[in-house]
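Every protein chain of the complex appears in place save one, which is left out.
Let's look at chain A:
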Amino acid sequence: MITEKTITDFIYREADLLDTMQWQAWLDLFHPEGRYWMPLEWQQQDPVLQPSLMYEDLLLLKVRVERLAGERTFSQKPKSRCHHLLQAPQIVACDPAAGMFKARTSYIYTETRGDVLERFSGWASHDFVQVGDGLKIKLKRVDLVNFDAPFGNIQLFM
């Protein structure tokens, strides 16, 4: 039975997998049709015909993860690390009958590489599907408060 706690635990575990760089376990959280989306507009509706910072399916996410460990991935020498500080997730929907599971989580994200440390703030919205007696990510949407600012490289996942 999927409960609100199932959703909350999932979100904390996801952040933990990212912070501990367990990329493969992180990828396994996604449904095969899952997407990771970072909009470039305020309250953006369309990931395809409006510009986004990222809109990646599982194939593209795998490319990113595999690239992080690549022998010739020069932008990862030295390697980046990250840290998620999450507020308690807000459960937007938890309706097993309708198969609706959604949450929104406010966060502060830190990415560091070498001597440089960058901080970002935003909201992560999760849409889940039930698979067996667990959840998989159908959509992880990452809205930065300053999505329109000119950033340097953002190399890991928020």
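Simple rule for what comes next: a contact is a pair of C-beta atoms (placed from the backbone, for glycine too) under 8 Å apart; a residue touches a chain by one contact, two chains touch by 3 or more; residues count from 1.
Criterion: contacts and distances are computed from a predicted model.
J.: Determine which name in "Formate dehydrogenase", "Aromatic ring-hydroxylating dioxygenase subunit alpha", "Peptide/nickel transport system substrate-binding protein" or "Y-family DNA polymerase" the UniProt entry assigns to the undisplayed chain of the complex.
T.: The missing chain's protein name, per its UniProt entry, is "Aromatic ring-hydroxylating dioxygenase subunit alpha".
J.: With the missing chain put back, one of A:24, A:50 or A:90 would touch it. Which one?
T.: Residue touching the absent chain, from the options given: A:50.
J.: What does the interface between chain A and the hidden chain look like in terms of residue numbers?
T.: 38, 40-41, 48-55, 57, 59-60, 62-64, 66-67, 70, 72-76, 148-155
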